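Could you have a look at this structure, given as structure tokens, before my questions?
Removed: one protein chain of the complex. Kept in place: all other protein chains.
Now for chain A:
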Amino acid sequence: MQFMLLFSRQGKLRLQKWYVPLSDKERKKISRDLVQTILARKPKMCSFLEWRDLKIVYKRYASLYFCCAVEDQDNELITLEIIHRYVELLDKYFGSVCELDIIFNFEKAYFILDEFLLGGEAQETSKKNVLKAIEQADLLIGCIFFTYLLEKSCKLFIHYKTAADLLSVKQM
């Protein structure tokens, strides 16, 4: 896999992971072009497209698009399930994940991704094992209930403000 992008229906990048060396400028251009291309596609279209010399595999979950660029010999369907497994991991970790979880806990989203995919290849496909690794790390510092509450209330506040954004992760 060459890179993975998460972006919203409004075209805002929520997560970007690059597995090939590219300059900042190239990355921005690629994300811009690709987000535009994918947002222009209709819902029932197929999840794969040829884009430059790459194969793009994407899927929409609620308000978020997950998009992977893989090489020519890579398998499209299994990439689609890589996306799904990542969504499952996020869902399990955050408990019914929504776009806001990924915005406010972007670093967690990166950590989970690193446990699952490394260098663009699947490192561990067992859901249990990935979450075990992440939770072990969480336990290392102990749970501070106070900050959790604060954050949750903050999240609820925003939840109220931008209710339109909020669709829990149910596949389209």
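Couple of notes before you dig in:
Convention: contacts are C-beta pairs under 8 Å (C-beta built on N, C-alpha and C of every residue); 3 or more make two chains touch, one makes a residue touch a chain; residues count from 1.
We take it that contacts and distances are computed from a predicted model.
Of the names listed as "Transmembrane channel-like protein", "Rho guanine nucleotide exchange factor 38", "AP-2 complex subunit alpha" or "Two-component response regulator ORR5", the one that matches the UniProt record for the absent chain is "AP-2 complex subunit alpha". Touching the omitted chain from chain A are residues 13, 16, 19, 21, 28, 42, 44-50, 52-53, 72-73, 75-78, 80-82, 84-85, 92-95, 103-108, 110-111, 114, 118-129, 133-138, 140-144, 147-148, 150-152, 154-155, 157-158, 161-162.
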